[in-house]
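One protein chain is absent from this view; the other protein chains keep their places.
Now for chain A:
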Amino acid sequence: MANYRTSKWMAASIALAVLLSACGSGGGSDAGDGGKSSTSSDAGDKGTTTTPSDAKGDALAYEKYSEPVSISVGFKIPDDKLGAGDTNDNNPVSRYLEGLLNIKVTHAWEAKGDDAFKQKVNLAIASNDLPDAMVVDRNQLRKLIDNDMVEDLTDVYAKYGSELVRAMYDSTKGLALADATVDGRIYGMPNVAIEADAPSLLWIRQDWLDKLNLQAPKTVDELAAIAKAFIEQDPDGNGKKDTLGLTGDKQVVYGQKPNPNGFDSIFSSYHAFPKNWIKDKDGNVVYGSITPENKDALAKLAEMYKAGLIDPQFALYKETQEPIVANKTGMFFGPWWMPYWPLADAVANDTKAEWKAYATPLDKDGKFVTHMAPVTDRYLVVRKGYKNPEAAVKLLNAFTRIERRSDPNKDEMKKLDDYATANTVQNRNYYPFDLLLDYSDAVVKRYKDVQAALKGELDPATFDPDTKQVYDYSVIEKENPKKNMDAWKPAKAYELGGGVLATTDMEKIYSLFYGTTKTMETKWTSLQKLENETFLKIIVGDLPVDAFDTFVSDWKKLGGDQITKEVSDLVAG
């Protein structure tokens, strides 16, 4: 009897458990679906019934919905700390946008940091549970188009795209939109990266150089000599041997759009262009990481690492900027915008720091060589089936207008600026989408205009709002150096970074191909892993430099040859 009872109880409890789990998942999906369908149908009804057809052009691009429309997005959480009471989805920026367009932006999910954001997007794609709109990268866009998961935005863009957005897409001569176009249809609103983002410059502590009576380096060897002096001669003057030489990143090179600490410029000074597709001497398409020039660059880096001139722990940092922010290093590579981040943090920690940028090292003919970056690398997409795809485009119009400082609502803009200054946040971090548009030659042009105005050759009153702001900040910084970091950031980024780009004659190497081929889909990951590990191990001395030759033949065998052929065909055709 006891036995019978036990089994009955057992059965009952298992049954209940099954029931519970069913309820749990059922309830969950109910709620999810309910939420989604109600928002989209609400939005759909209202969207279709309240959009007047008489408005055109910019009037339509910024037109306020008469009934609230709701859109869920994936949001990237910034480092900034908002004022009291404000949250990531309810702050002055979001309130302004909602008031302007009557679009209620909700966050389907949030993620902090680029890696976490990328994984969240991947997860959303994998589980076929996309927010109404989000920003994706090139591979994700391709995946989404292949799987027919995103809306065709061609007509929406044609109807709702603002003058400003169009003008900036046009400044790329159609390249940006072409990147998100398949069979003549546009599936994503691309960002427009400025050309200036591609070259990686050498940032160096001028005050350390001066203290040790050294000249700025021109070649890799001079760079190595300075690294040695920075390590051994106690440039920070604290009596301890605690300074590092050149810092690096575990990716070794970024290849396209650099962040801090890439060795890109060292490779390109040897005419090696890892991670880019280039033409060799005979005009054949070849993958830039396997050319013999890479071996020279790696040999040099390995030699420097062995001598302790490169930060011994560069591959281990969780966040690459750690030694820079801690003011442990006096030299690193990075693009023109370094003063915005991480240098602003570094200078805040040590106000004596005087950073300068140089376009070095030079190649053997004395020329600065650099790879370039794709025009666009991020795309705003709208979930297939979302009823108001134009809401995403309208938001893009609106925040692009704020970012380019062309919003006519002066009072509101003033409030936003004051808020940003008072709380030291960047308003751009609170746009619903992390997708900036600019004219592709913007940095160099702004630098030249501002410098001319500072010399009194140009009247700043004639500037477009963006340039005017850089000018104003440059004036503030000039009068009171390092007092206002909000002014320091743009003033120095343009003066130093923009200045070098404007005055250096560079040899620019454009990659022939940025997309993905059939074989790449399955094999590229392991090839990249092989490449990254080999490069890293050669530099830190785990592998001899000659291991590069083995890497090249392995790379070709493991699918590299096939991929090279596919890329050649695509480039030729």
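Some notes on this structure:
Just so we're on the same page, a residue touches a chain if its C-beta (ideal position, glycine included) is under 8 Å from a C-beta of that chain, and two chains touch if they have at least 3 such contacts; residues count from 1.
Here, contacts and distances are computed from a predicted model.
The complex includes a chain that is not drawn, and of the options "Nitrile hydratase subunit beta", "Sugar ABC transporter permease", "NADH-quinone oxidoreductase subunit H" or "Transcriptional regulator" the UniProt name matching it is "Sugar ABC transporter permease". Touch with the chain omitted from the figure is made, among A:Ile125, A:Val156, A:Ala272 or A:Ile509, by A:Ile125. From the set A:Leu164, A:Ala315 or A:Ile476, the residue in touch with the chain omitted from the display is A:Ala315, counting the whole complex.
Which of A:Ile77, A:Met149, A:Leu214 or A:Ala326 touches the hidden chain is settled by the complete complex: it is A:Met149. Against the chain not displayed here, chain A makes contact via residues 2, 5, 9, 12-14, 16-18, 20-21, 24-25, 118-119, 122-123, 125-128, 139-140, 143, 146-149, 250, 312-313, 315-316, 318, 522, 525-526, 529-530, 532-533, 536-537, 540, 542, 554, 558.
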